[in-house]
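For this depiction, one protein chain was excluded, whereas all remaining protein chains were kept in their positions.
Residue numbering begins at 1 within each chain, and the chains themselves are lettered A, B, C, D and E in the order written.
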């Protein structure tokens, strides 16, 4: 087991391609995406079951090296600042192959 | 980054409106909901891909202030006691805008 | 509240039945499954919105006793080694009924 | 008894697709129907049967006979859950007995629809008001089930009953709402409305029913496993209740002078049990009951029994007495 | 004024299903339409109207009149967002005004389609090129909305405008793409193509529209709550804008000598507002604007107003002047 950082992001579903690109560029070894997230935050209630799809969130989780955390956070911060969303970090241990 | 608490709840999908109301009343700053959860717990296997939809869970995650944790837990406990479900808390750090 | 371990697994969606069986056999008290996960890892990009469904992941989360952690990890490791996927462990506290 | 009708019924695409679904589950095939497709087909069936019933009603108008039939439906919806509860208490605790009683007091729209398709095949007429009867019979059992629990639990229960939520759950649940709404729309728009919708809600009806029953077969068979835990009493109850309620339904239909088609549909409403609306309501109002009991009984026993054996059997009895 | 046409329009299944959906949301029924069914029905409607328009165009050929109509459509798509913006700035900040202006400069395909079904019912002819006009009018307002923001924000905005992404978002968004693609396919394959597809894209059209409007009703009603926060000005704007744009549309159609059917459809295009393509584009390009404003205005006010009152009203005016 190796100590790693677990980053969770919730963001407007339309931003997923950009977000993934930023994560890739920041050098994460992988990520997992869960669709159809809805929720509430500073921008109010965002609920996805709509004809418009206009208020749908998406959930992204990435496990990254502790050393790399700051790089990753710096990379994604502008996107979150501009389009809203949430990002939390917690500690975890990765099972290695 | 600010130290916060990360609460995860899994509950019968029919209870989602009540749960969100309780969280709102307890003063959380937001929450995220993921649909179509299935699982197993003390009430047995609950699997969602059914005509009846009768055994579908839903996943809720909320980031709250450490100070507020006890209020939130006290608010949601009766619902979990009556309708089953699971709630775990972990530590996390929130990226601030 | 009781200190527990929170295990998160991402694996090829076709392996879900085997994974659940392994978790059951290892004596976990429950698990939660979220469908339609996509992501990237060592095996490359795996994206689920496909006719083939051939590259779909699934997300599994299980809360287990700290004592039981090693048993659980030992039980699931062969599956992950053979079919790829990811497993991380973190600390959490379970709200007891 | 003439088994020809049962055999004929078996050889219909909808029933065969139901059996195919069961077989897929038993043989552990990985055949699955996307969940949202299931829900979509169910909505389609409700909307279509509602429109069609309303259209038929717009042609026949609302007569005294129809009012009588609706009254009888209402009566059965109230009486059935009460005597079912009384039987169920032999073996089950208060909560499970009440939830099961509610399921059997309510109805299964797909059983009704399969009956409609059976009658169409035999060219037997029936009235559009039977769809209204179905809508009327869906909800009362939910209220009665909850009241039975309240009365049984007595002083123990400290929580006050949230009537507004209970009534909303009972009378405004999605399937009742769509059914009644489509019925009214079909009634209002009459012939031109039906003609505009018919290619969707009429021509495709039987094909969609077959597709949907494939899915019902898959799900019903998956729930059959739960029966082992529930025991033989539940299986016996699920079949016995269908037969008892069917007998009462046939008797009442004869007494009130229903036509043969209406009689069969009325019988199917009394003999069938709910596996969607009632379970949802019970999860909210009687969480103490075990969903796998009431779902397994209604979906994995009563439903297949009714569509495979019940429909032709009840019709044979009706045919015999109505001659 | 003759209210007969409004009443007739009201008694159509599609409109009644829309109202049923609103009622379900207001009464807090738990009726829901699976999200992927919504999206599927929307794709079906676009594909079908596109194929049909292309087929009609293949019969009529492309004439000078048609080129003129398409030019007029283009003109309105550019002019409407500009004067809307100017009105909106009275009350809204730069971002919200631009986003709302873009929504009203663009079009609502379902309003158009409901108009087509209204014309079919009255047996009034219209040209396949109106579908092309619809496709043309969907995108320009997106570009204009973004440019308005850029010009308004002036030097503050440091980020360079990503034109390639903006153009892709505007002209290659899913609904424009499918509509134009189906139009071209319908045009190329002509009579035999349409005959092969007709059981799906023709016969089922009205039924599917009714089903889809049920869902629109549910969603529109849910957004009506947002109107309280947005204030009465937004409601007034949403209705006033529909009426103003309709009037201009009717005037222009008269000037250019459109037939009555084409005139109604042209009017609906100018009077309707986008609640899918534009909101998606605005979320990407103008995230400062509040989506609940532009979605509530276009979906919860303008859309219901147009399909319930607008279509028969505009048609009556056209009928009066065209005699």
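Note that a contact is a pair of C-beta atoms (placed from the backbone, for glycine too) under 8 Å apart; a residue touches a chain by one contact, two chains touch by 3 or more.
Values in this document were obtained by computation on a predicted structure and should not be read as measured data.
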| item | value |
| --- | --- |
| Touch partners, limited to displayed chains, of the chain removed from view | C, D, E |
| Among E:87, E:200 or E:243, residue touching the chain not depicted | E:200 |
| Touching residue (missing chain; options D:210, D:273 or D:296) | D:210 |
| Full-complex contact with the absent chain, from D:5, D:20 or D:224 | D:20 |
| Absent-chain interface as seen on chain D, which is shown | 11-13, 16-17, 20, 23-24, 27-37, 121, 199, 203-204, 206-208, 210-211, 214 |
| Contacts of chain E with the absent chain, listed as residue ranges | 34-36, 39-40, 43-44, 47, 51, 168-169, 172-174, 177-178, 181-182, 185, 188-189, 193, 196-201, 203-204, 280 |
| Those residues of chain C which, in the complete complex, touch the missing chain | 12, 14, 36, 44, 48-55, 82-84 |
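What we mean here is this: only the chains that are shown with their structure count from here on.
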| item | value |
| --- | --- |
| Chains touching both chain D and chain E | none |
| Longest centre-to-centre distance from chain B, chain (CA-based) | E |
| Centroid-based (C-alpha) most distant chain relative to chain D | A |
| Whole-Å separation of chain centres (CA-atom averages), chain A against chain B | 19 |
| Rounded Å distance between chain C and chain D, as computed from the means of their C-alpha atoms | 39 |
| Chain A and chain D, separation of their C-alpha mean positions in angstrom | 46 |
| Shared-contact residues (touching 2 or more other chains) in chain A | 34, 36, 90-91 |
| Sites on chain E at which at least two other chains make contact | 32, 35 |
| Chains touching one another, given as label pairs in label order | A-B, A-C, A-E, B-C, B-D, D-E |
